[in-house]
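All protein chains but one are shown at their positions in the complex.
When the chains are written out, they are named A, B, C and D in that same order, and each has its own residue count from 1.
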Amino acid sequence: MTDRITTLGPNRRSVLMGGAALLATPAILRAQGTAIKFGTLTPLTGVGGTYGPSMRDAAVSVFDAVNAAGGLLGGSIEYVSEDTQTNPEAAVRAVRKLIDVDGVSVVLGTWASSVTTAVAPLCWENDVMLFCVSGADSITRLPHMGYIARTQPNSVLQIQVAGDFMLRQGSTGMAWIGPQTPFAQSSIDILAGQAEGAGIGMESLIYEADKSTYRSEVDTILRSNPDFIMLGGYAADSTVVLRDIWQAGYEGKIMGPAYAVNPSVLDALPDEVTEGVFTWEGAPAIGSTAYANVQAALGVDVVDPYSAQTYDHASLAVLAAAAAGDAGGSAIKNALRSISQGDGTEVSDALAGLEVLASGGSVNYSGASGPCDFDEIGDITGTQFLFNQILGGAPSMFERV
Amino acid sequence: MSLLNAENVVAGYTSADTILKGVSVHADGGEIVAILGPNGAGKSTLLKAIAGQLVAREGSIRLKDKPLTGLKPREVAKRGVAYVPQEANVFPNMSIHENLEIGGYLAPREIRGRISEIYGRFPMLAEKRKEAARTLSGGQRQVLAVAIALMVAPQLMLLDEPSAGLSPVATQELFETIRSIRDAGVAVVLVEQNALDALDLAERAYILTAGRNHIGGRASELAADKDVRRAFLGG
Amino acid sequence: MLSWLFSVATFAGIYALLALGINVIWGMGGMINLGMAGFFALGAYASALATTSGGLPIPIGLALAAGLAALAGGLLCRLTLRLRGDYLAIVTLGFSELVRLVAANEIWLTNGSDGISGVPGPWRSELTPFRFNVLSFALVAAAVVVIWALTERLRRAPWGRALRAIRDDDTAAAVAGKPIRRFKIQAFALGAAILGLAGAFYGHYTSYIAPDIFRPLITIYIFLALTAGGTGNTTGAIVGAVAVVLVLEGSRFLEGWTSVLGGVQKAALREVFIGVALIAIMQLRPLGLLPEKSPGPFLKRKSR
Amino acid sequence: MRVFNLRRSFYGVRALSDARFDVEQGTITALIGPNGAGKTTAFNCISGVIPPESGSVHFAGTEITGLTPDQINACGVVRTFQIARGFPTLTVLETLLLHGDDQPGERMLTALFSPGQARQREAELLDRAHAVAKRLKLDHVVVNLTDALSGGQKKLLEIGRALMAQPRMILLDEPVAGVNPTLGGEIAERIQQLNEEDGLTFLIVEHDMDVVAQICDPVIVMAEGRTLMQGSFDDIASDARVQDAYLGKRG
Partner (left out) sequence: MLDLLPQFLVNGIITGALLAIPTIGFTAIFAVLRFPNFAVASHATVGAFAGLVANVYWGLPAVPSLAFAFLIAGIVGLVSDEIALKPLRKHGALTTAIASIALTIVLENIIRFFFGNELRGYDLPLVRDTRFGDVRVNPQQLENLALAVVIMVLVFTALKYTRMGKAMRAVADNPGLADLKGIDAALVGRVVAFAGMGLVGIGGMLFGLGTSIDPLTGFRFILPIFAAAVVGGLGSIPGAVLGAMIVGVGEEMSALVLEPAYKSAVGFLAIVLVLTFRPSGLLGERAY
């Protein structure tokens, strides 16, 4: 049990004494340091590479800010970044290193559902808290004993909200087109149910990811003359599908998740292709301090949902550790809900929260991606949804639910 | 001094394997020299050594005083030595015309003239100029192989068993061609299995056994020699 | 730290099993099999399904994994018997992609791209993570030793000699009376069985499998491992696998020198390093760290 | 062995057209003819390396046409190659052992689980291999890779391979070509001895007429893919057609 990180409390003296020696020893020997260690595990390469780098940067900005403001629990936060390669096999090896070598107590930012599912057991077995942005419903049903918190609304909820929206817009024939993902089939089932309830048609097609054209797929889906198409993929394939749908002369409405129809997609496609496309996401707190911080850290105007979420992961981890007075994984797990929800002072960034906690108050963190309240299995609750419409190549707010 | 002077050539494919154990051969412009001998005697190896495909470990090979030893095959070719291997001696998927063009690769300016010369000499090739070489019959293919070699106007032509697999008629026609090349002043060195035919064709001949010179001399004399008959028919 | 070392060693062991399997097919039999990930996946799924929805004990899962992979390997080999190396490479690559497509799309069987979680590991719930790592390592290491011993015996046996002869010149081997088809199919099936076994171990160790795991990248790592270790050399396969895992995992510690770079750039640099290291090994030791050696006659050691 | 009407073409060129001949049991039959006459193609068709387009091959009363090389080998017919085809990664000893017959260790399960059987057979074969190597003067190179042998040694190894299999009939493709005369004589003697003592039947393609005259009877002459004639060496040597075909026509 020597390797298990059970106590990671403030131990200032050893930090000070060990400091000089630590500088001289290679990282591999510093494994069981007493510093506060957090790990980011985002997809820096592979299919998820579009999202992972800014997710990491957003999270890191929190740690840097906290360190600059005097650190956490009397020490400073050390963070380690590893790459999932968007591949569960590589991610398992990476998380092993984070847990066993670096001794992190928090892993944040896993994106692909398969990656999250793969690393989750290692986290809960080693008392490491895992924050993820994956959407698959199955994740929070794992026997994780509270060690998973997910800031992404689960896919059932997302699709229901989106389906309701499509019906509200007066759809008379829906269609869903997307690649094979953990939520492809459930998305289709939910939409089909809603369409049946409304007495309208619903067509669906699952295509193969990583193709450079989907013309024939689009032709197939358009045969049923839908007037509202939902995209089920990610950014790379959605670019292709949007272009192909537009070129096919489709005049109806389209909607896609904000992470798929994201700024880089809008950038890559001419404005007329994306004109009028609806997007939806768990409503970010635009205008909040947190949101502004992420905007500043990433140097962008529109923050993508995943980066907003990892920013919140980092803030939640910091605040939970501060509230518990202990940066260990189980302490953070236990303290999470005490700072994310409840009657405390509403704060929107980690620094403000730390101040409140230092003065003996309690906080309710509400971050860049929304209020960040979790139910007992770690799913986010009370999420509001933001519907945007792309106009002139940029999203503009359409509706908030 | 002859055009080709090969003295005491020692060569083999691997260091452990010496096939030529000291062979000397020379040839002059305007003569056909036949290299005969049982299989494995080193006849083809000798041609490869001259053409630069094998490096002679000992001995010297000179063309008009200039050493060929140690040159790469294409450098040997540049000096005017045209080697026609026994097999794979045409480009099967290219047309006859293109085969000839590649034959003249080293003398790009003269390609046009020489090709028309060759078409004049071998009307069969002219007729099939657009067809792929793989469609030719065995005899036609050998003619093409020789024609490819002629594209560089060689001083010395090395032919490795040109008649292998040919019908008697085709062989006779091919030999006619070789004679006409000889008559144009080219030195021809050929390796042959068809011993008496070869002796009939050649002015001089060398008989090799086990990697060494066995007998050499005027072809007509050798043809009458008992020793030669023994070498080939055991009688 | 220690726990990490055991876990890296366990991965190295699984890689070593994969390399041993490929060594039988490619190293000893001369048949390139870029479909490695497909057999790895077949084994992983067979054992995971047998032990989760099938409720069977793990050893039976392992046996099923090896058996199913062997069957698929034998069939694929039978189908591609006449193909030359480079064609075989591309056909087998296509095979593994087909397996992955089926795993992702046939949700009723494989749970689709959700993957199968909660694959049981031996005494996983009773042990601490550290002890589970040690146990897993011990089991995988034992499997590596057993498979090493079996394939090494085969390599030294007349069976391996005939297979090597077929690899070198199958016409001459046929004329020497060796039934080429039987040898090739046996070698392919045996190698595939080892790959399937590795897949089963992988699933039971990490407790989760999904189609994404079986992308061609892992095949690339194993081929590089075998080439680096010494194609055709049983021990070399293990050495190469360990070397590749060392490069893969060791490159994580390059971080320190690259602090000015962003996350993507570090990740990219790390992969560049991996690729360059592997090409360098191949150029410096083209026959591998441990080149293949002839085993000599199949006799008891003392009499040799 | 009875070979009847074998035909085979390559890329439109007919290498064999109606080759027919018989090889009587217990003989050393020579197959001669100029290059390109189809001798090696005939060998290939008989040994199953390439299937004939038509015609048939019978051995000891059984039809072996179209069988795979290993099946033909199992019938007791083995062959050598004209250009020695070594296995680059096998040593001489291993090559010889490889050709030993009836090695149970070539079955995968036997090799794995009852190695004793295989080892016992291996020991027998090893004795035989050493004896063969010694006889062929290869005993000093047994541990060398076959690739490192000289041309003559490779030739000897070809014969050694055939000897290891203990066949009923051996097809030899130019067994003495490229070998020095002394050794050639020894090889010929060895062939004769095997023929007399073990009753082995030989079919030999050879250009060395000394050897043919010395040990072969009858002799089959092929030209242009056909059998020209069959008879004793003296008959053949004095036949005008053969002289034409083999030595070439005069004038």
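Everything that follows uses one rule, which is that contacts are C-beta pairs under 8 Å (C-beta built on N, C-alpha and C of every residue); 3 or more make two chains touch, one makes a residue touch a chain.
Just so it is clear, the structure is predicted and the values come from calculations on it, not from any experiment.
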* To do: Going by the touch rule at the top, give the shown chains the omitted chain contacts.
  => A, B, C
* Hey, which of A:A65, A:V156, A:L205 or A:A292 is the one touching the hidden chain? -> A:L205
* Thinking of the whole complex, not just what is shown, which of A:Y79, A:W111, A:F131 or A:W246 touches the missing chain? -> A:W246
* **Contact partner of the left-out chain, one of A:A58, A:V107, A:M174 or A:V265** => A:V265
* Structure fact -> By the document's definition of touch, the residue of C:V8, C:I58, C:I185 or C:L278 touching the omitted chain is C:L278
* Asked: When the complex is taken as a whole, what residues of chain B touch the one chain not shown?
  -> 51, 53, 73-74, 77-78, 83, 85, 88-94, 98, 101-103, 105-106, 108, 148, 152
* Tell me, which residues in chain A touch the chain that this view leaves out? -> 44-47, 49-50, 52-53, 179-180, 205-208, 210-213, 215-217, 219-220, 223, 235-236, 239-240, 243, 246-249, 264-265, 267-270, 272-273
* Touching the missing chain, which residues of chain C? -> 32, 79-80, 82-87, 89-91, 93-95, 97-98, 101, 104-105, 220, 223-224, 227, 264-265, 267-269, 271-272, 274-276, 278-279, 282-283, 286-287
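In this section, only the chains that are shown with their structure count from here on.
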* Tell me, please, which chain's centre (mean of its C-alpha atoms) is farthest from the centre of chain B? => A
* To do: Please compute the C-alpha centroid of chain A, do the same for chain C, then give the distance between them in whole Å.
  => 34
* How big is the gap, in whole Å, between where the Cα atoms of chain A centre and where those of chain D centre? -> 74
* What residues of chain A sit close enough to touch chain C in their complex? -> 1-4, 26-28, 31-32, 40, 42, 44-45, 49, 52-53, 56-57, 60, 80-83, 85-90, 92-94, 96-97, 99-101, 112-115, 117-118, 120-122, 125-126, 136, 138, 142-143, 180-182, 184-185, 206, 208
* Asked: What residues on chain C touch chain D, complex-wise?
  -> 150, 153-154, 157-162, 164-165, 167-169, 171-181, 186, 190, 232, 292, 294, 296-300, 303
* Please give the residue numbers of chain D that touch chain C in the complex, ascending. => 47-49, 68-71, 73-74, 78-79, 81, 85-91, 93-95, 97-99, 101, 103, 105-108, 111-112, 115, 118-119, 122-123, 126, 143, 145, 161, 165
